[in-house]
Structure formats: C-alpha cells, structure tokens
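Working notes, beginning with the structure itself.
Note that this complex is displayed minus one protein chain, with the remaining chains in position.
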Amino acid sequence: MEKARVIRPEERIPSVPEKLFLFRSCTGSVEYPGTESAIRETLKLLGIEAVMDPDQTCCSGYLLTCSAHKPEVSLAVTARNLAIAEKKDLDTYTFCNGCFGYISELASILLHNPAYLEMANGIVSKLGYRYEGKTGIYHVQELWYRLKESIAEKVVRPLKGLRVATHNGCHYVARQYGILDDGGYPTFHEKMFEMLGATPVFYKERQLCCGYSVGRGFTHKETMVQPHLYKKFKSAKEAGVELLTTVCPGCNVALDREQPNLNMRYGEEFGIPVIDLAQLIALALGVPIQKLGFGANTTSLDGVLEKLGA
Amino acid sequence: MGHEMELLMGDRTKTVIVIGGGPAGIEAALGIARAGYRALLVEKEPELGGTLNRLYSSFPRWENPRDLLDSKIGELRNCKDVMVMTNSVVTECRQTDAGYDLTVSNAQSGESRNYPVDAAVLATGFDLMDISVYGEYGYGIFPNVLTPLDFETKLKEWSHGEGEKPRSVAFFKCVGSRDRSKGRPYCSKICCMYTAKQAGAVKEMFPESKVYVFYMDYRAAGKDYEEFVRDVIENRHVRYVRGRPAKVLPENGRLLVRAEDTLMGLPVEVVVDLVVLASAVVPRPDTVRLAEMLGAQTDRYGFVEPQKHNPTRAGERVFFAGGCGFAVEAPFAQLQGSAAAAGVIALFNGG
Partner (left out) sequence: MPRERDVDRTESLYAKVDIYKLVPNLETCLQCGKCAGVCPVANLSPSYNPRQIINDILRGREDRWLKSEEIWRCFWCANCYTLCPMDIPFPLLMMQMRYLAIERGYGLKYFFPFKRFALRAIEDALTFSPAKPEARERIMKLRTAIGLPPWPEVSDKARAEYKALFDMTGATDFLNSITEEQEKPVDLMYLEGRITRGKSEGN
C-alpha cells in the first residue's frame, strides 16, 4: 500500500539518458532483427547512443521459467550481465518483455536476499565481475513513452488513422510497482498510437497473454495455446484491428507465426500483421522501410504499407 | 441569528463545538444541550444528515433514512441550546488553557467568526476510497461502473420512475478492503450489509432482473442482520457467487464480469448492465486536518484513535463519534454520539 504502483514517466526516468546499454534479446535479434534495427534508428533520431556489448549473454530467463535452468545459474548470469552494464556506468534498457521481467525479478531477488547476492557475486567474481545493483533496469517502451512529445514532433509519415491495437504482453505490467501504467487497464501504448496519428483500438481480449512465455507453445500448442490465441484474434478481428503491436519478440513470434496455423485450424483468415512498437514508431518517423526488416514477418504487412503509402 | 449569537457569547456557560452534522454529530449536540451546556453544530454541507442523506433505504429494517433525519431535525429545532451552522467549516483552531479558539467560515455568507469553546466533538464521518486504482474493474473507464453512493442515487431515481430499467446488476464486495496490494488491509464492516440491502432493493423494484453479489464472505454480525441477508438470498432470489471478480470487460454496450465461483471451482462469466463496487471505507481528509488542530490522535489510516480504555475520547478536550473513528452503521453512530456527549459532560463535572 505504501509503495507507488503507477508512477509518471518523469519519475521513472528523471533525466533522459544520452547513452544507454541496449540489452540484446536472443529472440529479437534472431527472429525479428527488424526490431533491433528499428530501435537503433529511433534512438539515433532521438539523439541517444545505444551501446551493445558482445560480452553480454542471454538473460537466461526463458529457460529458467521452462524449468531447464535452476535459479542459481540464472542469478549468476544476471549478476554478470548487469555487472557489464555497471562497468560502463550505464542504465540497462531491454527490448523484450521477457528479458525485462526476468532480469527485474532476478535483480530484485538478488538485492532483497543478501544470501543470494553473496552466492551470485561469489561465483561471478571468479570471472572478474561484481554486481552492485547500481544499474537501472528499464524497457525501451518506457523510454518511448517518456519521449512521446519529441517523437510526435518528429513524425514525418503519420499513420493516417490506421486502426492499431496493442498486445501489451504480460511481463511488464506484472512488475506492478514503479511502472508507467496500471496492470488492470493499461493505456499508455494507446496514447503512443495517438501521438503517431493512428487510431487506437481497444479490443475485449486486449490483455490476454500470448501463451509463449514459458515454452507452452512447444509443449501445449494444440491443447492450450491455439484455442487461447483464437480467442484473442477473434476479439481483435471483431473490433476491426488492422495492425497489432507488441513490445516483446516472444509475443511477436507467438502472434505472428501462429496465425497461419490458426487460420488452418479454425478456417478463418485473420491476416492481422504483428510488429514491434519500435518498428511502428520508426515507420512514422520516416526510417527507410528496408531498415525495418518486415521480411521476417510471417503475416504480411503489404496491406498496411500500401494503406500508408509507404 | 444575531440574537442567538448574543446568547452564546453573553452568558458564558460551557460551549462545545460538534464538527459534523450527521447522525453522530446530531446526537452528540442534543446530548450536550439537554445537559445544560451549549453546542455549536457545524456542518459543511447545506443540510444536516451527512452520508445518510444520500441513502435510499436502510438495513436491517428497510426504513427510509429520511424519517430518522426529519425526526432528529425536529428535535434540534426544539432545542434552544444547539446552534446549527450549515455551509460552515472550521478553518482555524488554537488550543488554549480552557479549550480552543476556533474560526468558523460560512461558505454561503462568506463570513468568518471566532468562537471560544471548552471542548470539541469530532463527527466528520467517513469517505469511500477512490477505486479508480482498480483498472481491472473499469471505474472511471466504463460508464456503468458505480460506487455504492452513486447507486443509492440510482435507486432513488428508479423509485421515482426515472432512469433506464436494468436487466441485470452485479455487486462486487471487498473492493479496496482486505487488500494489501492496492487498497486497505482491513474489513470495512458495513459493505456486506448495505450490498445485501442494495441487491434486495433492485429485486424489489425489478423482480425479473438478474442480480448477482460476488463475495468472499458475508459478515452479518448484528441484531436481525443474518435474517436480513438470508431474506435477500432466499426470498428475493439474489444470486450470491463466492469469488472476487477478476475483470470487467465491455461487451456489446454492456459489461462482462469474469470471476471464479470458488465453491464450484469453475470460472464464470455474467453479462450485466451495471456494476456496483463496494468500496473501502476511508477517513475524510478533513478528519485528519481537524484532528491535528484539536490535538486528537489518528491511526495510520487517518481514523481517529481513542485513548486507552476510553473509546470515546481522542484527546484532553476532544471526543469523537461515528464514521471518523471507523466504518459504522447509523444507529451505532448515534450511540457513539451519545457517548461522546456523556464524555463531555463528565469532563465539565470534574471527570
């Protein structure tokens, strides 16, 4: 009751960073490299330098929640990755809800449990690292929201009222405290859409999970995930959604690559393309289409791009 | 008005300020005045009655609160030693050796006057928590999600034949109460009863409507209380579902409620026209401000805190009654008002 749940962007990111440590997402960089590219281009346009480090490894959160890793190794890996950011004296920005959720949770466990911190530092110190808890952990969606006015000013390709809806994903609002929006009814993505000239659409199953976060897309695809995604897409289609955005490459994989399977199984043509919020922003800010990597998308963006005259 | 003022300021018998003109404050003022002292009854709204003014009906006897208020206002009129000041608030207060020096400002006339008093009774009542933090219930987002006081107004409208007939209504209990995450950890005591009352009232007016109450428990600890709730369930056929709702979503212009029926262990969904959220009872900001000025203790939530072994006294010369101490029903607010008056009388007689 005492800790603030929802805080304003200025409280979350008091001063806009000039340089930030961009945490590489495994799924993002491999499945949807366009997301990584869009983020880099957008940050360039906003005058922010993105630093990546080849020494950074996978956040090891996904397989932790799939029960393939034990918490000990994930705590140690997190301590090492964050120590890399700390050595550069930069804040860590992820572009995957998964990375954000796992790293935040693991860092929070480390910082609230001295025994775990000692264990993790004991291990990583053998490799020359030490985690102190100095680096802030953010998701780039927070930065976009913080800089929404600057982004709005730089729009050169307004989205002409395109009916865009968000898939918030689960792991950002699940943090609950000290985040930019309410887990019960988040609206800040829709505010971003308005800034870009699109029409935000609230569809009934907006807050439904993508089903892929702990590999249930591998183990329970037909039994659980497909009927579940069908509910989501049915609701989106009924609301007239033309484009879905995500802030997590994992969600993007689920929503984009499952669509043909859903079409086949349920005999419907959903045809709703799914891109990252950063790609949408980059599109509106005039970044050349080739740099946005829409070739990686299974569900084609041709219809949308034609509508926007891009 | 001026004549009364002279009486008050001239003949210097002991004077007590009672802040708040609801059932607690009215009873305190009457008790003090009937014992031979003077009471200033200060009420910030244009009329007396407090929260009771907004209610359509009361539990457990389905009485009209208007009857109680009219009766009490009649008593006040016959009581020459109570000076009623509506549209008024206490803006300044200084503690003195004999009591307090207060400034009362009248919003209607714009005047401010200074009154020296020998004791004070706080009876500022309670407020309802702002439940817009529950984004999952959509208060402030969807138009037909209401607070219980909004709903009492709706009941009054319907009783006059106005407003649209509801096909179904859902009541959620414990919104903001018994919640360590977004609300208050305590139980707000009165919601189980007033929710049963509201649900029963809808069924009375619209027998064909479907009325649901989503609950975790129902607390009917009082005289005639259990029978009241059972009557609502068994005779009026309000459907009680055990499970705190998870979400309210818009569906074709109506509202979809998702919950689990925990007694069956199955998720359930109902479509309703209105959702009423039984919000947690919280103290008013005025209470905290005035308590500080009067030297009364408050607890960590802002409710007035009694002294040890004395449930009606909050400080050396300050007593309290009613909702400003915690959630309470109208008859018990009256009881507490009488107790506060007795406390004041004891104070003035060397107690």
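A few points about this structure:
Think of it as A and B in the order they're written, each chain with its own count starting at 1.
Keep this in mind: contacts are C-beta pairs under 8 Å (C-beta built on N, C-alpha and C of every residue); 3 or more make two chains touch, one makes a residue touch a chain.
All figures in this text were calculated on a predicted structure; none of them were measured in a lab.
The hidden chain, counted over the whole complex, makes contact with A, B. The missing chain, though absent from the display, is touched by one residue of B:178, B:254 or B:284; that residue is B:178. Only one of the listed residues, B:260, B:273 or B:305, touches the absent chain: B:260.
For the chain missing from the display, the contacting residue among A:77, A:201, A:236 or A:255 is A:77, taking the whole complex into account.
Residues 136, 174, 178-183, 216, 242-247, 258-262, 265-267 are the ones on subunit B that touch the missing chain. Listed by residue number, the positions of subunit A touching the unshown chain are 24, 26-27, 29-31, 33-34, 36-37, 52, 54-58, 60, 62-73, 76-77, 80, 101, 109, 113, 123-124, 126-127, 170-171, 173-174, 176, 183-184, 207-209, 211, 213-216, 218-220, 223-224, 227-228, 290-293, 295-296.
Throughout what follows, only the chains that are shown with their structure count from here on.
Averaged C-alpha coordinates put the centre of subunit A at 46 Å from the centre of subunit B.
Subunit A contributes residues 1, 5, 176, 182-186, 202, 204 to its touches with subunit B in the complex. Subunit B meets subunit A in the complex at residues 133-138, 141, 180-185, 249-251, 256.
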